[in-house]
Every structure is written in C-alpha cells, then in structure tokens.
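Other chains dropped; remaining ones untouched in position.
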C-alpha cells in the first residue's frame, strides 16, 4: 500500500500520518519527492487501513498494491483448480459443455432436451427452475418440481445438472437435486447467498455481475472459498455498456485475464452475452480460442413457443450439435480436449459403477 | 407493443405471427410499409409475449410502448405519494434531511451524532449496523446491538432512524428497531428481499442499482408495491461509468425524470454519489435545485478514525450544520420547504403525544 500526500504539506502532518500507520502494526517508509511525499507501507495491513488513511487530511491518494482476495489468487494457488464431479473434470485442459433451456417447462421438454444435449456430446444439463425477473409480473419459474424433472433427465442420460439458486434459503433444496449451483449476475454481490454457498461442497458457477470489475468478481469468489467450498468456477456472461444492439457486451478478454489472476476455471456464456441466436456459434468458437474451460449455451427444441423470454438466444438442437462437432476440431488447436463421442459417456458410466 | 418484421417476409409468415399474437387474447393491427410490415398490438399483453414474439423467425424487433411497471407509475397514481412517519412527511413539497455515520460504532458515537443531526435541523438519523462489503475480510458491521443504540439515540433526540437491511431474514429485526428500511445498491434486484419488504409497512428507501436503468429501478419498486407496501421512496446514489475520479457518477437528472415517471419521493445521496467530502456540499445544493424530496448525507464527528471505509466522504458536524442552514434559504426557491428550527421538533413532539 502506498500513500501519496498532497503537495507541500507540513512535516508534522506527515509525522501524524506515519504515527497512524504504525499504530496498525505495519511499517511506514517515507520518500520525499519534489512536491509530494510518498509513504510506503510494509507488511500486511488490515483492509480498512487504506480507507482510514485516505480520509485523513493531507492525503491525496492511497494505492493498494496487494490484491484484496487471497484464496482465489493465482499467487496463492499456482496450479489450475480442477473440479471433478461424477467423472466430469472442469478446469485444466478439459473443455466442458453445458446446454439446455433457459427454464424448465415440463418433464417431457426437459427429457427431450437432455437427450439432445447428451447426443450432441454435452456433459451438463442447464435449466432454471426459479427465475430472476426484472418485473414482478413475469414468469418466475416452476419451482422445486422442475428440479426433480431435471434430476431425472440428468440421471437417465448421464448428464450433470446445473441450476440457478436465488437466495440462501433455497441452497439446500437446490443442492439436493442439482450437481452445480449457479449464482446469477444480479446476485454476484448477494453476500448472504455467497456465504451460504461456502458451507456446501457442490461446485458453484459464479456469474460475473453485469457491471462488476474483475476485482469485485474475484472478491465475490473469495467469499465462497473463505467459507470452505473450494469448488468455484467463474462465468463471463457479458457486461453492460453503452452499446445496446447486443443484450450485453461480451468481455471475452476476461477469460485470459481471470486465468492469469486466478486458478479457478472460467466458463463462457455466449447466449446471455450476446442475446442473439445468430451470434452464438461464432462467439462460442471465439470463447474456446480465448481459452475458456467451458461453455454454457442455451438450446431449445421449440424456442418460438418457449415459456420464457430467452428463446431468441437459444440454439436449435441441430445448430447445437453441429457447433459441438466443430469444437471437437477447434479445441486441440487451443490447448483443450473435447470429444463428442466417447469420453463423457464413459466417464459417467465409470462414475456410476 | 409494436412488432416490426424483417424486410420482405412472406405473407404466410406475417399471418403466423398474427395468429400467435391473437392466441394471447389481444388484437393485432397490421400496416404494410415499403420494406417492413408493422404489427400493432392492442390490449394489455402478458409481459412475456414481447419476448416470445421477438424470438419468432421473421421478427426484427419488438417495441414495448406501455411501461412494465404499473403501481409505481405516475399514470396510475397522478398525485405525489407523501409518506408520513411519526409526523415527518416525505414527499410533496417537504424537504427531508437524513444524516449520520456510515456505520454505527459505539453507543456514545451514535448518541453524539444524533444530537448533532437534530441540532442542525435534520429529521432522520442514518447508520449501518450490517454492512455489505466487497471482500469477505472487511468490517461487516456491529449487528443487532447497533440497531438498539440507534433506536435509543433516535428516541432521545426525536429523530426517525434509517438502516440498511441486507437479506430477507433480517427484515423483521430491522423493522422492529428502525423506522425506515434501506435497500442498498447491490441488492436492488435481490427479488426475495424486495418481496419480503412488500409484506411490511415500514417505509423503504430503495437505492438505485449502480448500473440499473430507470426502468429496472421502477420495476424493483413495483415488487415492493405489488406486495402491499405503498411506502417506497427512491434514492439516486450515483451510477458506474468510465469516470473513476469520483466514486460514482451522480446522475442528478434522475431526480426530475423519476418524479415525472413516478409519484414516489426521490431522495439524493451526494455522499456515495461523489465519494469525496469536498464535493458533498455543492452537490447537496444541486440536488435540492434539481427537485429532490430529501437528502441522505454522511456525517461523522471523527472521520479520520472512523471504523469504516467511508470517512473520506463524511462531512464534519459544522459543515453539516452550515449546509442545512443554506438549504433553509435555497429550498423555497426550489418549491420546497425546510426549516432547521421549529418544524421537526414540533412535529415530532406532536407525534409523541
């Protein structure tokens, strides 16, 4: 941490700032510049110290040079985290594909889609049973019943399942039925929810807040890790900018940035990031080229008549299957392995026994 | 709602879209343009219809022309909502001032600050007992004990109290001790929390999400109103933009915009919006000139040694008192009334009896 003073402040004022710093049990190291004085802080300071000092008179700026998250950082854990669930590996050089509808609608719908995800080579079935909605009068999801249908379909076809959990009180029921817990973009800083997810062991897919910085995102992951759950993956799903033609702006550079700052797997969500079906295929391939550890893609058998609002960004089943075929060839050129044929079925079978 | 087709689509496709619309119980009205066809929808459609139709082939765009919120809209409720609590009126042509520290620290601290807020002419004591923190290692607030100290101070000096409530399970305990419930910027779309706040009658101050549009903000208010609690006020606290010199960008035009779209009172928060003490006074006056119904301002007796991070944006007590004196003169020029002397004390005394 570095403290920069206002220009030409009195020596006594500097001494006072130094006293304040040293009171906190860390060392201060003063350098006099031409106009301003710079005080370096040596030792690990309390996170709140920066804020205290910034509010002191005579202080122009305080710059943190260590990161505020620790468990999530690559410095703390140099090797890639690989999350293993029922034989599926997420992280490292495996590529994982999650597919399915925005919302679970009927047992038949989710069974049919699960079959298609499996046939195409996907490993995880996505589907929402509880949906966050901007306005109170929109379809809010089908509830626990939907979780059961999804679990049945996942078990039948040998797919992991992922579903969004929206509040601390739903964590236990979701964790009972689904393999992976998804935290939605609006809940990235719902700290109670994060803390609750730190107490279970199911993997958590933490979506980036639609206006959250990398630093805030990794701090949100830190909440879960600090609670004792090491199985966190991060999902880039687009950010809010001035451009409104696409639903969000897909910040694909987040993939290599987060992999550099952190050891956690990074999943890309081209469906929500673009909000337009015709962009999903190319942005999926771009995600793999950027180094993503996995993808979460919306697919629906009848998007025109889907019960929810996201039909417009859902692939048709044949588009989904063709895309996965293409990834099979693309992945090895990007340091990843992906096989639409044997691997997932085998792995799952192995786990079943 | 208006549906715009792709250029030159077949008549049968248009007929299919019309059938889909009319199935929903509303009327379709087709106009053929030179390239595109426009289909107007007459009647109140389900919110999800727009999304369905947008996802159909041959549809280029769907434009909603009615608003998705209703109870919060000025059309539904043409007169200003005035919230009355213990004799203090929020809304209409009264100006309300809320002041106090970022966080409650000790009983002495909050008693002393309450006295200063009251003496300066404020009507509401603010203070956080539970604090949302970006990282898990920061000070998280003092908890229920702090609520009690705040209530004591409020009762002693004749001030309403406002505090942030961070999760549904804390609503009841907060509502027991504090008069006004504050929803923080990160929780604006915590729909479970909003729904829970719809079930009580304490006034709610709903802060704007730091990247939320006016439409999303009013839809969040709609959740609370639709639940049965009509006492909602909206608080502009700055939005996130590319400019980082100030903590946020204070979108002060939100004040007249929201007052035009909605009947709910609008409170301005110049402390969080700017994050810098030296800007708070001028931006407070600008808020009043923009027509705000009230202000929420951080004030601390010893910001250099505050236990929390927001000292840098807290006014000193004499700055706070001088500012309120200035507002007394400014308010009448802006269609508002504000009196640092008699009004609040009297009103409170009346309510006490």
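Letters A and B mark the chains as written, and numbering starts fresh at 1 in each.
Just so we're on the same page, contacts are C-beta pairs under 8 Å (C-beta built on N, C-alpha and C of every residue); 3 or more make two chains touch, one makes a residue touch a chain.
In this text the structure is predicted, and so the values were computed from the model without any measurement.
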For validation: placed chains = 2, all identical. Expected total copies in the complex?
4
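Following the convention adopted for this analysis, only the chains that are shown with their structure count from here on.
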Which whole number of Å gives the spacing of the CA centres of chain A and chain B?
28
Could you pull out which chain A residues touch chain B in their complex?
20, 47-48, 50-52, 54-57, 68-69, 132-139, 166-169, 186-187, 189-192, 195, 210-211, 215-216, 219-220, 222-223, 226, 240, 303-312, 314
